[in-house]
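Working notes, beginning with the structure itself.
For this depiction, one protein chain was excluded, whereas all remaining protein chains were kept in their positions.
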Amino acid sequence: MTAMSMVQALNSAMEVMLARDPRVVILGEDVGYFGGVFRATEGLQSRYGAHRVIDTPIAEGGIVGAAIGMAANGLRPVAEIQFADYIYPAYDQIVSELARMRYRSAAAFTAPVTIRTPCGGGIRGGQTHSQSPEGVFAHVSGLKVVMPSNPYDAKGMLIAAIEDDDPVIFFEPKRLYNGPFDGDPHKAAESWAGHPMGDVPEGHYTVPIGKAAVVRAGNAVTVVTYGTMVHVCLAAVADLGLDAEVVDVRSMVPLDIDTLAASVAKTGRCLIAHEATRFGGYGAELSASLQERCFWHLQAPIQRVAGWDTPYPHAFEWEYFPGRLRVRRALEALMQVSA
Amino acid sequence: MTAMSMVQALNSAMEVMLARDPRVVILGEDVGYFGGVFRATEGLQSRYGAHRVIDTPIAEGGIVGAAIGMAANGLRPVAEIQFADYIYPAYDQIVSELARMRYRSAAAFTAPVTIRTPCGGGIRGGQTHSQSPEGVFAHVSGLKVVMPSNPYDAKGMLIAAIEDDDPVIFFEPKRLYNGPFDGDPHKAAESWAGHPMGDVPEGHYTVPIGKAAVVRAGNAVTVVTYGTMVHVCLAAVADLGLDAEVVDVRSMVPLDIDTLAASVAKTGRCLIAHEATRFGGYGAELSASLQERCFWHLQAPIQRVAGWDTPYPHAFEWEYFPGRLRVRRALEALMQVSA
Amino acid sequence: MTRIESRLHVPEVPARPGEEPDFSYVRISPAGAVPRPPIGVAVRETVPLAEDLIRVLDDEGAAIGPWDPKLPPDTLRAGLREMLLTRVFDDRMQRTQRQGRISFYVRSWGEEAVSVAAAHALRTGDMLFPSYRNQGLFIGRGTPVLDLMCQLLSNTRDMCKGRQLPVMYHDATRRLFSISGNLATQYPQAVGWAMAAAIKGEDHIAAAWVGEGSTAEADFHHAMLFAKVYRAPVVLNVVNNQWAISTFQGYAGGEQRSFAARGPGLGLAGLRVDGNDFLAVYAATAWAAERARAGHGATLIEHVTYRAGAHSTSDDPSRYRPKDEFPAWPLGDPVERLKKHLIGLGEWDDTRHAALLAELETEVAAAWKQAMSFGTNNDGARLDPALMFDDVFKVLPPHLEAQRAELEAELAAARDAGAAT
Partner (left out) sequence: MTRIESRLHVPEVPARPGEEPDFSYVRISPAGAVPRPPIGVAVRETVPLAEDLIRVLDDEGAAIGPWDPKLPPDTLRAGLREMLLTRVFDDRMQRTQRQGRISFYVRSWGEEAVSVAAAHALRTGDMLFPSYRNQGLFIGRGTPVLDLMCQLLSNTRDMCKGRQLPVMYHDATRRLFSISGNLATQYPQAVGWAMAAAIKGEDHIAAAWVGEGSTAEADFHHAMLFAKVYRAPVVLNVVNNQWAISTFQGYAGGEQRSFAARGPGLGLAGLRVDGNDFLAVYAATAWAAERARAGHGATLIEHVTYRAGAHSTSDDPSRYRPKDEFPAWPLGDPVERLKKHLIGLGEWDDTRHAALLAELETEVAAAWKQAMSFGTNNDGARLDPALMFDDVFKVLPPHLEAQRAELEAELAAARDAGAAT
């Protein structure tokens, strides 16, 4: 075990896979010689060569299109999209092609591509470096969609994604790259060193896709969340001294609804929190599914806390971000309701 | 008033606007000389010229990109995307540009573009001519998203969309182009002639964006739906002789949640029905929002009926389509639950 | 009527319904006139080849000039047979669609040489990424028409398990990639496939096809660019059949500019080829394939041809172009031209041709009968609808398992009620 930041854990996952499996190639903008704008691929090109760690033109659609072809020819491409905000030019190749290659060809052709992309706000990135578009992928049949919230999961899930025979959209909450973030931008930045999930094995291991994690056990209310918001919710729960169960979804598709529903059935209350805009977001699916499963157990309506339904404004980042206060207020309101 | 099919009503809306407003231009693949693969723009080029009804290259991203520029230069472009399944190459221009032009420039520049696109199945179109992607637009802040279910609304809403100063994604359920469809593919095709909503004024009128329509009043259960499913749900309700209230959402964004919530508060039961895949679809937002608003009135969990979470398979179109039987079964189950 | 003073240029269509066909805009070089450079030539040197028209067969059917691939008569006869089979198959399937047996069909009438000649010029290890109008690639590589028919019928032997619209074939064993309904998406995929071949040190190449209308899509640009940057071993084909549904090639940028010229513009070799000349298509494809295999990079080949029929069974071209333009098309009919060539060589005659045609018609009719025996979309045996849930993912996740169970309950209820709606 080594202390690793999330960026280091992701780097380690790719290194492990490059070493183990000659089919693995990395491609993306600035990923090669430079090692990526967030340094996730640092050192990989010098160790594995410019033919396996490939700088590409600035064409997200071309990157994914080429990755699909590579995968169809037996490789295991790991494509980096520099910011999730820039994944839309690849949307057609992802939705129309990547997601449905196995289906439309009745498995004659498959495209086991992993697409890594940094998402979320909190780094003063404004509307074009802060988005969380998981919702517009989770709705697309044929894609696995995941988002880890810590270094241990990040490495284990990325290895699982690369080994997965289906395409995986791998969202990385960039605010967590270098340390956990509890929602307070005024505090000094924390580091992953010392955090239990910052202790990461050097070698190969997987964290299975499709499994949620109960990151805090409790009985009074269930908080369902993922990504950066896991840490914000934990902090808010601690602020309130609430006996909350906090569940990290981790895998948006497939969704581990059983774990979530078991918790909500137990607590009778549920708050869903994500950073993405609220309307039509992934939280809506969580709410709808949990309501269908747990209706008779609910002591209060399931509530959502999310980014506002606006673009992510540069100057109002912390008024936009669903921070600790917003989560606390929602939890307080939720606990006051009595059936 | 004239009997019009939905295609004729849409054609009439564009004709009215071309005649009234010199800023209006139509553009898209095959929309000019030919009049569109579904004939929605038939006759418009011969009457308004090749400079206002413009055939374009096959590049959906280019069509929307150019339309944004035209709108910024004072025109009112109505872009046709030949099938909603082919809108994804334009996703970046829509999500990153069209939706946020007013916002990012603090209204110095705006892009009042209307994008018309046929959606939905039921015409043996297979996975690439049957999709209902409203969910991946409704989640994007800054877009209005609508879908009419009949000729009268289609014309009035399209005029409202063209006159709207915000961008509007205008989905047209193609199975309804030539007649209502109650979900039975074995019956002879019906025509709009004789249908009350097939009676359409020749001239200018609008149906406001942002308003749902109660298309059938009732007290036992609320069915919230839109597009083709409006007719399927009405038929299913009739089959069961149920005292159901059927609400046509019409406008996905902005959503007329008040009308929907009032109905659900009254009936205490709610079924949501759409043709799009279920997981993470627009129905999830409807369910989540209504649950938040009406929890204390609910006598049973809100349920969803939708397309399965698979691509739309050519050979199993009617097993895929959320037809009358699926709606009936869901309604029966919903009515059996007692709080 | 509000016409406004406009300065916008709108591409001109040569002739509309009721007017005389006019193909004067098609720039044609005499057969044999275009030089054939060595495969390693610099991209710049291909600029004229991307503007002129590589042709081998002259008006008398003789093969002339440096591009003559000098194919043995057996190959020529095989090519003729496959082009004719493609046409017979197309005609038959078109009729079955009219009878309501299949929901949709796309013929390649008039363009058969583009696909069939390429199938011969490429190696079996090379991977082909067809568009929906390249059935000749399948037939040229030996996919039984029975297999294609079963796909068209979405029946129990459908390679796509009922999931795809008719004509969206694939044939993994013969290295024919899955056809997409989304235009041009296969183009960057082919380049990625070729990059992978290079990365793995293999000498297989990839080849892809799109219509001239589809060159407008982003994927065309991405493919060209990635092919250029990594010198990917790929042959990129543009089938310029003059029309994209109702839209003339001028709307794809073809006015006064060849599509092939985009190759050298971006740094790929470019060839403009008579697409109705079996020998020219063969020779150009072989040249580009050799060039790619030798590591000199990709070539963009424009095949100049004519879509003789409707876009698809959903289309009616008499609404937007003169009827019977095909006889006026200056590059003729690819089948007739190869036939004439073979006859001129003394390797073929009208009697053998008639016999071949009859044989192919019988073969196609027999295959159709057999295909129907595996069910049609309307009657006979049917695939299990529950198959619709397979292959969304490799392993069925819980939510799809639940949905499959729901569907099965629904179908049982429908059986009970005697109606499936």
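Letters A, B and C mark the chains in the order given here, with residues in each chain numbered from 1 onward.
The rule is short, and it goes like this: contacts are C-beta pairs under 8 Å (C-beta built on N, C-alpha and C of every residue); 3 or more make two chains touch, one makes a residue touch a chain.
Since this is a predicted model, take the numbers as computed values, not measurements.
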Key: Displayed chains contacting the withheld chain   = A, B, C
Note = Of B:G36, B:P57 or B:G120, the residue that touches the missing chain is B:P57
Identified contact with the non-displayed chain, of A:L18, A:A40 or A:I115 = A:L18
Note = Across the whole complex, the chain not displayed is touched by subunit C residues 4-11, 43, 47, 195, 197-201, 203, 216, 218, 220-222, 225, 228-233, 250-253, 255-257, 261-267, 295, 297
Message = Tell me which stretches of subunit A touch the chain missing from the display.
response = 18-19, 22, 29-30, 33-35, 37, 47-52, 54-62, 85-86, 88-89, 124-129, 183-186, 278-279, 308-311, 313-316, 318-320, 323-326, 329
Touch residues of subunit B, complete complex, unshown partner = 25, 51-52, 56-57, 59, 61-62, 65-75, 77, 89, 92-93, 96-97, 101-110, 141-142, 144, 165-166, 210, 253-255, 257-258
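By our rule, only the chains that are shown with their structure count from here on.
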Task = Starting from the Cα centroid of subunit C, hunt down the chain whose centroid lies farthest away.
result = A
Message = So the centre of each chain is just the mean of its C-alpha atoms; given that, what is the distance between subunit A and subunit C in Å?
response = 41
Remark   = Note: subunit B sits from subunit A at a C-alpha centroid distance in Å of 31
Query = How many Å are there between the centre of subunit B and the centre of subunit C, using C-alpha atoms for each centre?
reply = 35
Query = For subunit A, what residues touch not just one other chain but two or more?
reply = 89, 92, 96, 103-104, 141-142, 253, 255
Ask   = Which subunit C residues touch at least two other chains?
value = 161, 163-164, 168, 180, 182, 218, 392, 399
